[in-house]
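Missing here: one protein chain of the complex. Every other protein chain is in place.
Chain naming follows the written order as A, B and C, and within any one chain the residues start at number 1.
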């Protein structure tokens, strides 16, 4: 096939501006394939050595009619020559494939920002669907921006004409035209995307050819069109040496599970019921059966949870995942898991609630549900992942805790980190500690086995069916200490309630003390957890540059908390807890430590921007 | 038939000791009918003008083999000439129908207390089943008590012989023999029990006759046996004038629901799935269809909860009830109810958990579950009943809140108050305020109806199917303010999350300020909720008599809390929160008010005794 | 079905103002169109009609009708409808569900609503896929079906919605096809007219995640040879030329060519009303490609509805005990006076 050199004209000189960072959003109809080309821009930017963070933003699960506001799908990417922690606050460049996309996204574009539109899409119908009384391309609304009017539809059709594709199929290539133009604008190498196109459409060569041509046509338009006044260069970022790839949070969970299973010598049993935004974990795992992964699409979340309990009793690494509504359904069975004291993982990919809420939008409002959403006193450890790459790591730590303490563990993620991507330094297996798991061996001395005898950490043995002499029955009724027989003895129950709680508290003795980033003591501690970490870290970094005495602690262990928390919190005049909820961690911190922690809370279904955090910090330290 | 006079010999004089209060426990095998005669003793004591409180204590749902420790069933009653708030701490008299009953209950008997045993039951088999190496009646174990060895089995058989009942049926009358003896001991009139026997066994006259004879034989044994050294008299208590009856908590709930439905002009739809200890509410309601009560035994708790949502949408008074495990299953649907903003009640009769736990035992460990056990931010009002009679009242208040604020409401009870009985002053309907409920009327002006338009309290209208012009759709997806249409708008979601929370907070404006019993300020405030109230009140009364500056606040409104709470709590040096859990209300109070409230916590499946509370209070004020 | 209100309505009277959010070409559109056509014929006022659904593409249905509606939670529509109908027997209640909503998470509620025989109309849109969550296999997906959650093919034995309904003691069971508009309209009308729980399976094309899953029935050219339209009292004849039929050999159905010796009188004759549903069950087992698949009403028998029996007990209680009187209730049994 043709190479970049031969196809793309050298072109006349154009000013190339050097930037430290750029934030670009590709927006169009959900049918326009914005997520696809967004992924490509992410890859090539990473390959160019930038650090990147992305924010896919698609409409609710269901497809809306073409061209409507409800149907707008966006993909935002932030790439820079320095450490990137968020998908970016304001846009340096926006691509709007139709009027609806323009209306929905223009508000986020910086003044004088680059605005690329497909002018062909701004016809009467398109304008009407976007509720535009008059054409914004004509009435001066866009004067404040570097407007690039590209006849994307026409030029794409022309470019792919020779491939003989039908009209509608040709128009499906518009996204690659737009991508080509963006590539020119930021000096990206189109080669990897050419390879991608080839691989993806290998069964439909004409479609592959068409997309390739569209990509080049877009590039050429940038090269030649007068309306494109120049291009940009974002130099590579400083990153730790090693081999990198992009990873999303859900991918991190899936790969983390496969890795943890291997490190613990266990077979992974994943029982789950599809739900946005957790389904992709099931999809990813089901593709890797060569690892012995057993994926079970259950009839509902209750079956998913209880199947995992059965698998765990059988000795497998039992894992389930869902979003808030599904976790609610699992809660009774989670209580059984607490009673049985079996190791297993429950992953909660939080989404905007309550109830069905806004299924594709992000939120952190399940923390109290996973802490307390069970009948009786049923303590469970809770951990939270903070970034897509962290999703990979937190799984190993969670499984280590589950097996070391014979307890179900909840791991929290959210729609934002689950679906967004960042560069991930590929670990070499040698660097990953094994996860030791042991089971009592066969017993022949006839003495009956004591399934609820405990070691000094209060942990009971994990005896597996198939082991002679260890036959035992477990169940949800209160059980006698040590023997595990059903018991209604008042003192025994009182004892067992406390033992189950103390066992979970004991986990604090093996987790690292909470670290802080910034001064050891000072005016303000920002306490972050989960997906808000990135925005908090950027904000804290900025105010630190301006000399403020502000530190950041990112809490991975929500229950039990690291043993130094009380002491740590006492070292700062104030504590700020930004959360995408109404103050759930704040309420735990206040009751545990009796400090008047303040919150920054929003529930818009969107992540925090660094600026929002920064403003709140400043309001507290001045 | 024979009357008391003719049958029961006047008897030779015996010392009659006057007592202010007495606590008696009838214990036997679950097959021995202890609960039945316990109920009779409760009634006759109440009829004699005593104040009473009871504590039925039966084994886990399932029947254990006769004579075993697991099969022991007990019924405790505390009657007094003064205000009675608990079923009593230590026993003044114990009836043990077999060795197992003796072993399980002796520990609670006061030194020198009266101990009645059926000596016939202390045979080799019975002793073995109770794990008695030797016969406690013989080996001096019981020297410290007033032992009354009654050959209950033999004497009962003899007494009923003439009725020609078979051996096993005759022995079924042993419980009435024991009751007769207790009646003699406390000078109770057997007449009401005779009437009861007649009514209950009217279809089996010989059985009725046999039980009547057994009752009298018991009485006669007291009258004549040398081993019975005397009897007791507990004078009537001071009670507000009026007509009284005994009521259990579950009966209070059931009758409260029928009453609230009537007062609000609604039809009661009760959808529930059987579970201990909530089932009796379903049983009771299903007996009163003449009130238009619609009881639906659902296929599971999820169906029960969602059926109630359907009924509420249809305009009925929708109510469901369960215990902890069932409430966990309802949690997803409770989230939907929050989103739909429909008035309905969810009753949680708490039992010992986690998981299946100890189904017949009491606990208060579902508070945090009902507060937070839903996905997303899903606030629901929570109220708790404190005594059996209070169960009747709290329902009206809860339904008033539900309808006035268009919100689902959780009402907490527990196995203790649900199954125990106390005298209840029968209200006259005129004294009960109506519960006004309004629905928007038909609209013909074609303007589309706004189901989520709100009044100044943020309450939306309750428009009923069948009303022309008000057709609208509700659902679990986030909805646009006012129109109720599906909306993914970020600011709208942020707004709606806050509106739903503020609406629930607004309830605080209509509930009475928290009252205290005792000094307006002082050393210690005891903060009680639910079933612990009785023990707390007795304990506080005692320490108050000894002049301590201790007050009691019994919190009925757990969410939102009365508006004066902060100020009230600040008036005491310390706050003690006794709970049958690991400190659930305490954690809410600490986080809300940042005060170092201390707890008294146990999870034995049994209620607190006043002494336990009193000791803790003393440890805090000295 | 709730009592007719006498008023006469047009399809537009049942159209809501919400813009529709299904993919272009989705079979849901034509089911919606037929429903709007049929509702006026049924003659129940829009305000007396309630559509209840779960979660799924299909479950968006209620938003598009100008009646009362509940877009519930996943799988629970039959239970929501049970409470609504039991509390408000005067309403005409429809349940809209999907093969995932109704047979996966909601299978138990479906079974119990059917056996209780409330007078509700349950329409299950079967597209053999989870549409809303972007294409995982469903309980009706064929074995080996390759989807996002089964890249090597589904290993679950599928359920047959009609067999499940019959196994749940359904009093009305029917099937139709989204594109077979006239027939679909007829079936929906029959379902509405039936007093009792009506279960209707509609073959619905998900052109995005499972296109032509029922192509043989969806495509009007193939349909005649792969579908047999049931009519009460009529022999089972099918085929473009109406020259094929179904004959019973003992309990074994077989396809026969009419002519040379074989006449319609040899064919299995349909009967909606047998006491025992053996025939309906047997028909539900006829599957493509070996047999033409039956559409139309497989079974329609009368038995008392749940809400009528409930009303009956309430009436009986009032008759025998008089209207509920709280004073009497509170004072029953042992009471005592304190003065």
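Keep this in mind: a residue touches a chain if its C-beta (ideal position, glycine included) is under 8 Å from a C-beta of that chain, and two chains touch if they have at least 3 such contacts.
Bear in mind the structure is a predicted one, so any value in this text is a computation, not a measurement.
Peer 1: Write out, one label after another, the shown chains that touch the chain missing from the document.
Peer 2: A, B, C
Peer 1: Of the residues listed, A:485, A:549 or A:564, which one is in contact with the missing chain?
Peer 2: A:485
Peer 1: Among A:471, A:515 or A:566, which one is in touch with the chain left out?
Peer 2: Considering the complete complex, A:471 is the one touching the chain left out.
Peer 1: From the listed residues A:113, A:249 or A:315, report the one that touches the chain absent from this view.
Peer 2: Answering carefully, the residue with contact to the hidden chain is A:315.
Peer 1: Considering the complete complex, identify which of B:21, B:68, B:448 or B:506 is in touch with the unshown chain.
Peer 2: B:68
Peer 1: Identify the residue among B:86, B:153 or B:295 that touches the chain left out of the display.
Peer 2: The one listed residue touching the chain not shown is B:295.
Peer 1: Residue-wise, where is subunit C in contact with the chain that is not depicted?
Peer 2: Residues 104-108, 111-112, 115-117, 139, 152-153, 155-160, 163-169, 248, 250-252, 274, 276-279, 281-282, 285, 303-304, 306, 309-310, 313, 316-317 of subunit C touch the chain absent from view.
Peer 1: List every residue of subunit B that touches the chain not included in the displayed model.
Peer 2: 61-66, 68, 70, 273-276, 279, 282-283, 286-287, 289, 295, 297, 299-301, 325, 355-356
Peer 1: Using the touch rule from the top, list residues of subunit A that touch the missing partner.
Peer 2: Touch set of subunit A with respect to the missing chain: 43, 46-47, 49, 192, 196, 239-246, 255, 258-259, 262, 267, 269, 271, 288-294, 296, 298-300, 302-303, 306-311, 313-316, 318, 332-333, 336, 340, 426-429, 448, 465-477, 485-486.
Note that only the chains that are shown with their structure count from here on.
Peer 1: How big is the gap, in whole Å, between where the Cα atoms of subunit A centre and where those of subunit B centre?
Peer 2: So the centroids are 47 Å from each other.
Peer 1: Please tell me the distance, in whole Å, between the geometric centres of subunit B and subunit C computed from their C-alpha atoms.
Peer 2: Computed value for the inter-centroid distance: 44 Å.
Peer 1: Between subunit A and subunit C, what is the separation of their C-alpha centroids in Å?
Peer 2: That pair's centroid distance is 40 Å.
Peer 1: Could you tell me which residues belong to subunit A and also touch two or more other chains?
Peer 2: In subunit A, the residues touching two or more other chains are 70, 325, 355-356.
Peer 1: Among the residues of subunit C, which ones contact at least 2 other chains?
Peer 2: As it turns out, subunit C has residues touching two or more other chains at 55, 73.
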